[in-house]
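These notes concern the structure reproduced below.
One protein chain is absent from this view; the other protein chains keep their places.
Going by the order they are written in, the chains are A and B; count residues from 1 in each one.
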Amino acid sequence: MLVSILASGLAAGAIYALVGVTYNTMFSTSRVMSFTAGQLAMLGGVLGSMFTLKMGMPIIVGFVLTLAACAIVGVITEFVAVRPVLKSLDQHLYVLSTLALALMIQQIAAIKWGTEPQPFPRVFGLGSGIWDEKFWLPVVACAVTIVALEYLYRRTLVGRAFVAIAEDNFAARALGLPERNLRVASYALAGVIGGIAGFSGGQLLLAFFANGALLNFYGFVPVALGGLGNNRGAIFGGLALGLFQQAANFLVGGIFSSVAVFTLFIVVLLAAPQGLFGGTTARRV
Amino acid sequence: MTTVTATSAQGESGAWRAALPHIAPFLGILALALLLPFVSNDYWALIGTRMAIYWVLVSGLNLVVGFAGHLAIGYVALLTLGAYTTSVLVAGNVTPAVPVFLALPIAGCVGALFGVIVGLPALRLRTFYFAMSTLGFATIVTQIALAWQSVTGGGIGIAGPEFPAPFDTPWGFYGLCVAVAAVATWMSANVARSRYGRALIAVRDAEVAAEATGISKPKMLIAIFLFAGALAAIAGGLFATLQTYITPDAFTFDLSVLFFIAILIGGRGSILGPMLGTIILTILPEIAAPLAAWSTFLYAVLLLVIVLVMPGGIAALLDFRNRRPLASNRAIVPRPAALADIVRRRTGGKHLKLRDIALSFGNVKAIDGLDLDVTAGQIHGLIGPNGSGKTTTLNVISGYYAAKAGTMTLGEDVLPPGQPALRAACGIARTFQTPRVIGEASVLENVMIGGSVEGRATFVEAMLSAPRNREDERMLAAKARALLGVVGLETLAEARADRLQHSELRFIEIARALMLDPDFLLLDEPAAGLSNDEIERLASLIKAISARGTGVLLVEHHADLIFDICHQVTVLNLGRTLAAGTPAEIRVHKEVVSAYLGG
Partner (left out) sequence: MLTSAAEPLLSVRALESGYGKIRVLHGIDFQVAAGEVVALLGPNGAGKTTMLRALSGLLPVTAGQVRFDGRDMTNATPRDAARAGLVHVIEGHRVFTQISVTDNLLLAGYDVPRAERAERVEEALAYFPEIAEKRHERGGALSGGQQQMLTVAQGLVRRPRLLMLDEPSAGLSPVLVDRVLNVIGRLRAQGTAVLLVEQLLEKALATADRVYALVQGNIVLEASTDESNLAQRLERAYFGHESHALVTP
């Protein structure tokens, strides 16, 4: 049982972690938590299944097209739901605009794709039992994404510009960085990461429109645990959440595992609103 | 106090005439609702009933979302809870069967309890976090309903409660639901128009200022979460009857979306707007049947349009009064003399004493052993270069920062460090460097906020519009009007505060602070952004305030204002007193001059 918990827990955790990183990537350049993060991952599954199974494309082509489509949805998020409300002093507006867009994406998926979960193809066709690719694929995808992001942030000028904007948007603007373009780029990047989460987790979660809302929540928990914008925190938080959830699933049953996750989420948030991995409070006066 | 009593005498009949335009639309909608049985068929009875039930929930949720500004997007959870509680109690598969008219109030109590449990995170979490926590709650309630088969019937479901005659026909039940909806409207409107409703908006838009006026956010929020939870659960009970048979599938997240979006389309801080929003969203899929599948999509589009194009919603469209332009050549002409009628004169008032106050942020010593004495009835200036600790000192006095060391006393009382919400009761009022007013509320309401601690009516009295609440309202409104006269803005009393100029907002803040009739007034750069004429008027107003016995601590950059009106001046530098004395002494103080010039 322990190995099953480990295998499924790490797999689910890796998906949650990737959705958490999707949240963070959008947050870093815009200070906006977007409800579209989970929907991007949902689209990763649904579009991946559509391109490869329904339209019969080769896996690699379907994968690239899925990521491209998700990147476009990310950019649409920036243009439609983020840019217009960024200037507003009213902080809650982005919650509403991204929620509206997320609902629209989910409804289109439900109507165009159907409301029943549908299968996702095998990608490599490797492994069985607890070594089935549906378990290790998300973990590998998560690891590869992290390495790629580390490379981006540490070795490229664009990546450092992201870091700079995340730390001090005003100083970055004063320095003459093309802040707006970089923000659009970060939303495209977030789309790609969300797409990877959905595609790699397709076999585990299936192609299902309602995954969007689910992943919105389960992807946000690691962000809340790890602190906004903290990718390392999101990864640890995601994996811990996956293991906790699957352990609860095996020990007390599926329904109560959601209750356990929710309770954990609320308790942690109330005890440490800034996340377990630090962060700062804004000055109020 | 003469003006206050004089205006309240004529209040009763005038209040009705003033309220009529506000009540008329509701009476119109009620009349249409009562006409419906005579002009349509059972199908419309069903839709009308659904509309009324949704509104019962939305009228409560509106106080949470529209007034308090908390993005509770998962309220379908409380509808589910109410529906199952009522159905299970009436069916008697757990307890002995309970009559439906008893089961409904019990469900209301359960809903109120869970309303608070779901709402409590709002005390610490803002916006996205709180939205997420309600969303999470919504998902687990459905899952529990599905799993707890022995009670809820799981996926098979359970029969909804049946009402006895005459409520067992479609139109009979419709009548019952409309009656409940009318009562819910009345109660939520009473709350909204009372000092509790204003306090909710104050906490939403100007939380820091609300605290300074003594509004307790936890108490306020618990009260409305109880109220909204109870209404949601009662709506759930009625919903179960309407459905005749309930399964977890009946409570989709789409319903939550409908409730939430109805409020935002209606407009924040309004009752009529969300009511129209509920009506529109319920009818929309019915009159355009092919669109039914796309209804949630349409709601989402509407939400996006509202957010991007028309943030005020329907309420802003209907707000004709605030579209009339304000006079452009208006000037602020305070009448400090009128202060004598409102603020009582103090003799031997309280002195404020700070001893050895220290506070640091990280390694930076913001205040480093500060002593300060402010005498009652005097104006005390606090000046110094940027970062010298002036505003920090104000924030320590008003409790936003807890000093690490030292003592503060006002008269005989020791002021506890921190706890800004308790300062109003001690008689300390303040203004802010950037005016913190509620843009969406009227000028009069903004000033009335300042007297929140003086109201005596409880939340329940406010909800039921009891005599004590009406008395509070009259007293606060009359005092606020009188104080607007003092600061010279009485002609703008009904205008939305966000339409005013910056300098006017500064004077509104002073009027709000005076609502407390404070022993002690803290002014944080009141002259910033004012024209020279306005500064002159401000100066005479401050002098008049201190002449009534109120101690004034004035943080200001305008050296001329400080030297002109202060009795005492303290100069801070690097969190310490550089010099203290009369303006004449300070003016020639060599170190001060060089510190001020940055030499």
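Methods note: a contact is a pair of C-beta atoms (placed from the backbone, for glycine too) under 8 Å apart; a residue touches a chain by one contact, two chains touch by 3 or more.
It should be emphasised that the depicted structure is a prediction, and the values quoted were computed from it without experimental measurement.
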From B:T169, B:T244, B:S360 or B:Q501, residue that would touch the chain that is not displayed: B:Q501
Of A:L177, A:A210 or A:L270, the residue in touch with the unshown chain: A:L177
Listed residues B:R126, B:R335 or B:H557, member touching the removed chain: B:H557
Residue, one of B:G369, B:P385, B:P417 or B:G581, that touches the chain absent here: B:P385
Absent-chain interface as seen on chain A, which is shown: 157, 160-161, 163-164, 167-168, 170-178
Those residues of chain B which, in the complete complex, touch the missing chain: 385-386, 434, 501-502, 525, 528-529, 532, 535-536, 539-540, 557-561, 563-564, 587, 593-594, 596-599
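Just so we're on the same page, only the chains that are shown with their structure count from here on.
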Centroid distance [mean C-alpha coordinates] between chain B and chain A, Å: 35
Chain B residues touching chain A - in the complex, by the definition given at the top: 69, 71, 73, 121, 124-129, 131-133, 135-137, 139-140, 143-144, 146-147, 207-208, 253, 257, 264, 293-294, 296-297, 299-301, 303-304, 307-308, 311, 391, 395, 400-401, 432
Partner chain B, residues of chain A touching it in the complex: 33, 80-81, 84-85, 88, 90-93, 95-97, 99-101, 103-104, 107-108, 111, 213-214, 216-217, 220, 224, 253-256, 258-259, 262, 265-266, 269-270, 273, 284-285
